[in-house]
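Written out below as structure tokens is the structure these notes cover.
Here the complex is missing one protein chain, while the rest keep their positions.
For reference, chains read A, B and C in written order, and residue numbers begin at 1 within each chain.
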């Protein structure tokens, strides 16, 4: 299977520049033909999904609850896990590489689970955890994410 | 969210008529504009995905393992849960309605979980569990599934 | 590890004879030095836990919710999974052998998952699923469960 899946992780209540960065990350993911997976809710997740949809990309939302109406309007495929934050592990496992944009404790748990299993995590303005590859912009983050998939 | 998600559940080692039925179910799901979700592996799952893709439908595979290469070639979006059979609950939760085509114990667990939460299960040549709505053909099954979504 | 773990599965709203049977099953599990695991709630689960505790047995409740106060008063160790019915798979995986006493759809999902993975399921007055070993009494059920562990 050659499809590439890139996760965008970040806070559901992010604001300002984080949102425009996440949207740009989403756009670039779609532009590069990858599927965008996220937690399906608001904030960074919604911005990334909006960006991906703006270029016709495919978006997957792995939701904590049981109601697909919880998904933001830019999610093509809502997966209603009913697992709460435990679904973070499903996002991490489904992604080939992860891009963290800002983020609070939930994002931190995803970064940790990803690094635990040896997945590449690119971080923009996020937790400074050893092993995360930092980027200054959406473009740099997506480029680094794509590069990691070619190894 | 108006997208409809229909699960096709059944054995990974099904043969013969069950496969052609599952493929026809997949085709009809796609023809009706719904997303087809399944367990992502072979047998009934692969036949249904092949059917859906033959008409350009979108297919979601919720896999038991961690490797998306386990997905059959007709899965657009593989979700690698790493949860083993426990992922059956994610399939059930993600689906608006389920169509069982044949099936062994795994399918039975899905039928049970779905009925437990009040979801409609249409069955073709499958476990005779009280609460399941039986159908004789792929067409009848998909029609009944779609009808349940309009209630 | 030589500890034996026997699951008692059945409906949370069971009544009458099913409860006295479940309580006797719990007693016999404790008498034989095994740990009793169940879903931690009422009905058959509570009766089995009460039986096990009456003889000083150890009881493990694997709960669907996040609040350990949901556990019945006879549970020594509550595991709050927050996974809803998905936690049925954890009960099945944790048990060496399962005894079903009556039961509705949730129990059926557990029977199916257990049989799928080759675990022995003893049934009293429960779903007649091929592969389940039927028993007429608590004593017969526990004896058959214990016998299966010595193979």
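Keep in mind that, in the parts below, a contact is a pair of C-beta atoms (placed from the backbone, for glycine too) under 8 Å apart; a residue touches a chain by one contact, two chains touch by 3 or more.
Keep in mind that this is a model prediction, so the values were computed, not measured.
Taking every chain of the complex into account, the absent chain touches A, B, C. When the omitted chain is restored, the residue from A:3, A:115 or A:133 that touches it is A:115.
Here one chain is not drawn; of C:31, C:54, C:94 or C:125, the residue touching it is C:94.
Residues of subunit C that touch the chain left out of the display are 1, 3, 5, 35, 58, 60, 62, 66, 68-69, 71, 73, 75-82, 89-90, 93-94.
Panel shows subunit B; residues 66, 82-84, 86 of it touch the chain omitted from the view. Although one chain is not drawn, its touching partners on subunit A can still be listed: residues 83-86, 88-90, 104-106, 108-109, 111-113, 115-117, 129, 131.
Here, only the chains that are shown with their structure count from here on.
Fitting subunit A to subunit C on CA positions gives a rotation angle of 180°, reported to the nearest 5. The set of subunit B residues touching two or more other chains comprises 89-90.
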